[in-house]
Structures are given as C-alpha cells and as structure tokens.
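Not every chain of the complex is shown here; the ones you see sit where they belong.
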Amino acid sequence: MPPTSATPTIDDVRRIAAAVSNWGRWGSEDQLGTLNHLTAERVASGAQCVRRGDVISMAVPFDSDGPQRGGWGRFNPIHLMMRDGNDAVTGTTVRDFYGGFDGYVRGTDDLLILPLQAGTQWDALSHMVFEGKIYNGYAATEVSSLGALKNDIAQAREKLIGRGVLLDIARWKGKPWLDGGEAISGDDLEDCAAAQGVEVRPGDIVLVRTGQMGQVKAEGDWGDYAAGYSARAPGLGLASAEWIHAKQVAAVATDTWGAEVLPTETRDVSMPMHIILIVHMGLTLGEIFDLEALADDCASDGVYEFLFSAPPLPITRAVGSPINPVAVK
Amino acid sequence: MPPTSATPTIDDVRRIAAAVSNWGRWGSEDQLGTLNHLTAERVASGAQCVRRGDVISMAVPFDSDGPQRGGWGRFNPIHLMMRDGNDAVTGTTVRDFYGGFDGYVRGTDDLLILPLQAGTQWDALSHMVFEGKIYNGYAATEVSSLGALKNDIAQAREKLIGRGVLLDIARWKGKPWLDGGEAISGDDLEDCAAAQGVEVRPGDIVLVRTGQMGQVKAEGDWGDYAAGYSARAPGLGLASAEWIHAKQVAAVATDTWGAEVLPTETRDVSMPMHIILIVHMGLTLGEIFDLEALADDCASDGVYEFLFSAPPLPITRAVGSPINPVAVK
Amino acid sequence: MPPTSATPTIDDVRRIAAAVSNWGRWGSEDQLGTLNHLTAERVASGAQCVRRGDVISMAVPFDSDGPQRGGWGRFNPIHLMMRDGNDAVTGTTVRDFYGGFDGYVRGTDDLLILPLQAGTQWDALSHMVFEGKIYNGYAATEVSSLGALKNDIAQAREKLIGRGVLLDIARWKGKPWLDGGEAISGDDLEDCAAAQGVEVRPGDIVLVRTGQMGQVKAEGDWGDYAAGYSARAPGLGLASAEWIHAKQVAAVATDTWGAEVLPTETRDVSMPMHIILIVHMGLTLGEIFDLEALADDCASDGVYEFLFSAPPLPITRAVGSPINPVAVK
C-alpha cells in the first residue's frame, strides 16, 4: 500500500492508517494493542532463544549527558542525592536523619527527575493523538493533566518480554549508519531478515538498527539526535506500515529519537508513522535504544533472535516509561 | 553462625559480616558483589524455567498511593504531564508546542519525580555505609553529592535476569502473613525450599515472601509499612546470613520495606542485615516487591522456579533503581 | 448586594460577579486587574506609613512541615542539596565538582521542588476559570500545559508593594480565631476598620486576619487547614465582594488556605468568591499568610497601616508565586 502520489499527504496517511488499524480488534475495552500478539506461548518461545546466557543492555545511561536539548520541554535526567557517604563520614547522617541515634549503619538515598520520554523508553498508546482520538478510539480527553486514564504504560506491565529479533538495516546495507532522511520500507525489513537468516514471527519484538546511535558515538556528540521534526534521521518509512501489520509483531524499537524517518515523507503531516503505528495500529514503540553492542554480537554469531526483556515501570497514568531493555542471547 | 548472646550486639554483627564478607573475592575493582554468581550459564538455565510463558509482575504501582510517608525525606512518585490530550483537543499543542504548524499529529509527554527508594527497587551496593566503607572496601566518600562513583546501580545493567525462586515463608508456615518482628532464619529458608520441592542454586535470585504486602492489601492501608526503624515487620534475621552466603545466591528480594526483621534482633545496631548483606556480602537487595500474585501462581501449580527479569535502569551514579520485576513461569 | 435567597446559587454568584466585574475596565489587553489601583502615588503613600522601620514577615516557612496534605496533587516544598558542606570537608567538592582543582573555596548549592500554591502565595489572575474564561474575558485555553499566556503572575512583577492595612477581624470580634464556616461581610470589614481607627483607601493591600493560623499554631497541627472544599474555615463571604470592589483595593490576603469561607454559602458553587474576586473583579488574592506577629504588633501600637511588600517572583507563565510578604511598621 504505497502512497499513490509523489508526495504523500494526510489522505495517504489516513488510508494507510485505516488499512492497518486495530481499533476494536481486541474489543472496545482493549488498551494493549499489538501487545495482544504476545501470547504466553510466544513468550515461552522467546525464552527458548536463550543459548549462551549472555545479557546485552540496550539502554542509554540515564544522566545529564543524554540526548535531550530542551525541545518540547524535555531535558536530560536530573539525579540528586538525598543522603550520601559524606554524611556517613562526618556524622551528619546520625545527627540529621537518625535523630542522633548511632546504630552503626548509615544509608544513602537519591532522587531522579525524569521526563519519561528523555532516554531509552516505550511510548505508551496514549502518547499520540490524532483527530481527537488515541488508540482504540478513546477520546483524547482521557489524557488530561492527571495523566492517561486509558492506554497508560502501566497496562503493559506484564508484557514486553518475549522473542526479540534484530534487523540490522545499516549492516545489511553495508553502511556504518543510514543517512538522515533514509526511509526503511517493509521490503527492506523483509529482505534484511532473509539475509540475516531470521524469521519474524507474530508476537515478536522487532528492533530496527539504523546505526544512528553508532554515529553519535563515533562523532562524540548527540548533535541533532533529539532535535525533533527539524532534524534529519533515518527511520521507518510509510512503506513499512503494512509489513509491520502483516507480521503481527508486538512492538518495534529503533536506535533513533523518533523511530520514523525525518524529514518525513509527507508534505503536511509531522509524524505520519506515529499516527499510523501508535494511534491506529496500537503498536508500542521503543525509541533511543542503543543497539550497537547487540548488533555486534549478532553479527559475530550470526544469530539475530534472542530473549528480549523490557517490561515498563508501571507508572500509573504515564504516557511512557524509561526502560533498560536487555537481550539474552 | 548464630549470635552467641541472648541479645546480639555490634560485635555479633561484625563477626557474622566478617564470616560472609566478599570483599576482594572478585578482585579489588569489583563492583558487582554476588551478582558475579550470575554467570551466563546460569542465566541460560533461568530461561529454561519458562514453561507456560505467563508473565507475572511484582511491582507496586508507581504513583501517589505508594507506601511512603515522608521518612528520611522519601515521598511517593510525583507524576506530571508536560503536554496532554486536552492540548490536542483545544489546539494548544499546535499553538504552544509546534510553533503554530498543524501537522495533524499531537503528542503527549510526561515527567516523574521519584525518590529511587520509594517503591519496588534494588538497593545498589553503594546504598549502605558501615564504618566509613561501602562494599569491597571503597571509601564512603565515593558516594558524594554527585552520587556514587563506585558501586552505583548502573553496574548491574546486564545482571538481574536469571533463575528466580520464590520461598513463600508465610504459606509454608500456614499463615496469611508473618507477624511484625518475626525473623526468618537460614533453616526456615532451607526447610521452606524443601517443602516446596525447589532447590536454591548458585546465581539464583531468591524472593522471600513474608506476606506483609498481602496484609497491606487486606487492610487497605499501608499503615507503618514504610515507617522505617520504628515499624514492626517480619523479615530476614541474623540467622539467615550464612545460608544466603553458602547458597551463593545472586540477589534476594522481599515483600517488605526493608528486607530484614524489625525491630531488629540487635540491641545497638539499626539494620544489621544491611551491614552484613549489602556492605560485606555485596548482595543486591530488592525491597517492596509485591509477591502476592506470584505466590498464588506458585501455590497453584507447585512450581517455585521461574525466569526472573529485573535489570535496573542504568541511572549513572544512583544508589538504587525503580524496577518492574517479572517472573515468567 | 446580598444574595436574594436563603441559599445563594450560581445565579446569585453571577449577579454579584457582574456587579463587581472589571472586565474591560482597563482595556481589553489588561492583565493586572485591581493592581491597576496601585498607582505610583499610592505606592509612595505606602512608603510614608513607615515609622519605626520594624520588618515583620508573613510567610510560612517553605519546607516539609507545611500545610499541604496531597490534595489536588499539592505537596509541601521539597528541598534538596546539590553540593554541601560535607563535600567541602571530605574533599569531594574539589574531586567531583571542581575538576580536581583546589582553589581553596568550596560552594554549596541547593534545589527546590515547589507547587506554587503550596505555601504563602499570590494567586495569579490565571489561577481560576469560570465558564471558559479567565479575568478580562481571555479564553481558558490561554492557560495550557505550557502555562498561562495571559494573566500570568509575572505581570505583577512591579506591583504588590504599597500601603498595607490589617483588618484583624478575630481580635475585633474578641475571639482568638473565627470559627470554621464563619463568613466575613463587607460590614464586618468596614466596622473593623473603623474600630481600629484605620481607613481603607484605593490601591491598598488589605490583609484580613481570621486567626486560623493562630489556631493551627495553638493546636500544633495543620489539621484540615489545606483540605480544600471539604474543610471548615472562616473567610470572606459573598457579602464582602461589593465592599472590596467599592474600596478599590489592589489586593486582598488572608491567613487561611482559600481566603473565602468554607463550607461556602452557596448550594451549588464550590468557591464562589474565587469566581467573583479573581475571575471577574481581577483581584490578586493572597493565601496562607501568617498574620499573627503583625496582628500582635498592630494591637500593641494601635497602628494598622504599614508599608507592605510582596512583589511575586516573575515566573514566566505561572499561575501563582511563592512570596515572603513583609510589613514595615
């Protein structure tokens, strides 16, 4: 279902969205979307992918050196100590926190201020609104100043562990990283999987590597990585939607800020794939994944499937969650 | 190695701590402690515990209804929206966040302010200081206002997924929950495991259920759950340290605020097991786990082993991490 | 203009609001409301009230012992150190913050997380919405997730210093504090001023003491002070609106959580005086003022006028500001 004009518009987006929409598919009360594809049986088959037992993290460190540059008010995580080892050494833990009683032990405590979209994260199905609706047709007003009364990330608390598949598009294309503006199609995903000798199955969590995280590391600077619409980034193109839908994957994640290609392929739509994938398909989307170590490992042993684990923090009414996704090879 | 007097003192704590200390065991640079027991091979054997593929979360919801009551400055998570569905509906997303350009899609964003010890969490090995030292003999001053330069929770980013074992002490004792002040010994842990027909192996993550979380739910009130030293709670007693050490477990978690029995068994030490387990043994300790659903499941199928997954968020220099631990049966 | 029925309703509120409305009075672009009454000349006359030069603060301490109990998500201020004196003592300031260079001096830094309505504060004219509008007829959507584009507290950055008058209603009535539910009328305000021998003039900042803050101190507990609509509190009644309007005061503040009497005098309106005073009159309202020390001073010298100073912090787009109001006698 490729766009029918040279420059796709909102009409194309609407058409694709309608074709891959899962509204009502799992009932009018559903808040899980494509996570429904991740059945217990498929979780079990994910566990069977473990061979060596090596664990590879895909999280970017949560700290002040993260990618955020202030766009839309997002900033990098702020970490603060509430009590520390110095208090233990000078005696102020006992004086100021233990009421003067010295029971020998002294604890340390800390605190984090974290925009939930700041680092490696899942977008909840309440993270995107299109024409006044969120996934499954719930009114956008279900996401008020109090948070998401529908489709919050806590719905997924017992999901997002299962079979993971890495599609290393950059390596498959013989590049260290894709270019900004380079769109990934369904054919690319299919051909890459075939070339890697891995089958994408229903319920899989599919990780798509563009190499942009590697580029950031090579350049030693986040640059415009999190610059939003104004940036250039490789990513999922409109022509990937139908493949993702047909494959019945549970979730997709990439190593970029916004998962989809930037600038977008549409003349008038800011993030068409967010409309199609999140709002209509009900796909849980992962962003800012560091896939470099995993990709190296997969390239080295030729095995692109693994147990993937990244259940979100059950933050009530949240529209996203920070995660530390791990692959177990 | 039970305490030698009717009322144990710091001398007993020192003696037990020395007996189970792992300082230097994995080298002078080690920052993982007992997580070293969790080898790749053992991770793989954990994955083999998956049978049905059912996923059970052990996290308490992260929200304002959590257990904290202000002690030591800890408070329940504060969740705030940065942009919401109402902005999408009224048009202020476009006006105020998108520079007036209407690209059809509208996002929502949120933020969390979270004491890292507020809810279901891992204590990092930098969370406790004893006699000016943290685990492996690092100076307490390695944990400054900037955070933990040694033993921070980010060290464990590729650990804490492996074989999990539930020891349901409350059910084994035929009680809905243990009493405040009821201490769990190594013999209790051993006998419970035997009664459950499960073997605790090196590298396991052991979950100890006291039932206190069930009590909170039954009573509909957190009460003194997070009241600290002044509370009464069941938990690990001094007589459990040697067993935990001998078994070479990777981590231990409980369904209580502080893992160890309160009031403590010592006359003069506030949290002796925190000294013994965290500072000397180098054991990553989990707290505020909700083990109720898992316990019901294990009781129903008689299987007390499972794949356990809860790698921490790699928060740089943090002394703890919120987690959503899951068991896959 | 007293309500015309035994139990006033929204119709009475609408009628009173219309009678005292200042919408358009200072032009369609106005964002200051009654602060317009505070002309330079009147500021100067306020300065002339200073005799002895004694300064009396009316702020409640900003800390965790404040009045908030979680209602509407409000909590007491959270204060955290970013660097402290212990870092200076142990050397971690130099190691962790100064790049290892010891230039002899060591700084300390801190941070505050503060709901702007948590303590002693001004309500901005954007703090209240009635029938889709804020003061001067601006659409409520001018107050989005980005904050208040109209009527934010920063508008008042060069206001709120001028002649202050204390009306000590409790003392005038011969009580230590008014009762919960006890309404203050325009006649009360007028008669109290007369009894005190003080004239209320245009542009004044009028402080109305109910004594409730004294009650809190006497009882050693905030109790239901900040419990919102469900609490009982003395305060301004509907019958005070016309007086406030006629007097052309610049601002009014009280020693209660919500300035108006609770339960309210209306059957169907939650906070009628907030509609009347903030939305329609455009009156900047001060709350949680500690008037005890000032009241004692005024009673002792019989002088109820003074220089009042409490310009808000110019927090861009904020709907309130914490303040430390001072009276200079």
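Letters A, B and C mark the chains in the order given here, with residues in each chain numbered from 1 onward.
To be clear about the criterion, a residue touches a chain if its C-beta (ideal position, glycine included) is under 8 Å from a C-beta of that chain, and two chains touch if they have at least 3 such contacts.
Treat the numbers as computed from the prediction; the structure is a model and nothing was measured.
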Total copies in the full assembly, please; the file places 3 of them. 4
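Basically, only the chains that are shown with their structure count from here on.
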Quick one: do these chains touch in a line, a ring, a star, all-to-all (complete), or other? complete
What angle of turn lays chain A on top of chain B when you fit their CA atoms, given in steps of 5 degrees? 180
Proportion of interface numbers common to chain A and chain C (over half same, under half different): same
Between chain A and chain C, the Cα-mean centres are separated in Å by 45
How many Å are there between the centre of chain A and the centre of chain B, using C-alpha atoms for each centre? 26
Each of the following residues of chain A touches two or more other chains, namely 73, 81-82, 84, 86, 89, 111, 113, 145
Tell me, which parts of chain A touch chain C in their complex? 73, 80-82, 84, 86-87, 89-90, 92, 111, 113, 145
Complex contact set, residues of chain B against chain A: 10, 13, 39-48, 50-57, 59-63, 65, 72-74, 77, 79, 81-86, 88-89, 93, 97-98, 101, 103-117, 126-132, 134, 139-148, 154, 157-159, 161, 229, 268-272, 274-275, 279, 307, 309, 311-320, 322-324, 326, 328
Residue ranges of chain C touching chain B (in the complex, touch as defined): 64, 70, 73, 75, 78, 81-84, 86-87, 90-92, 95-97, 113, 141, 144-146, 149
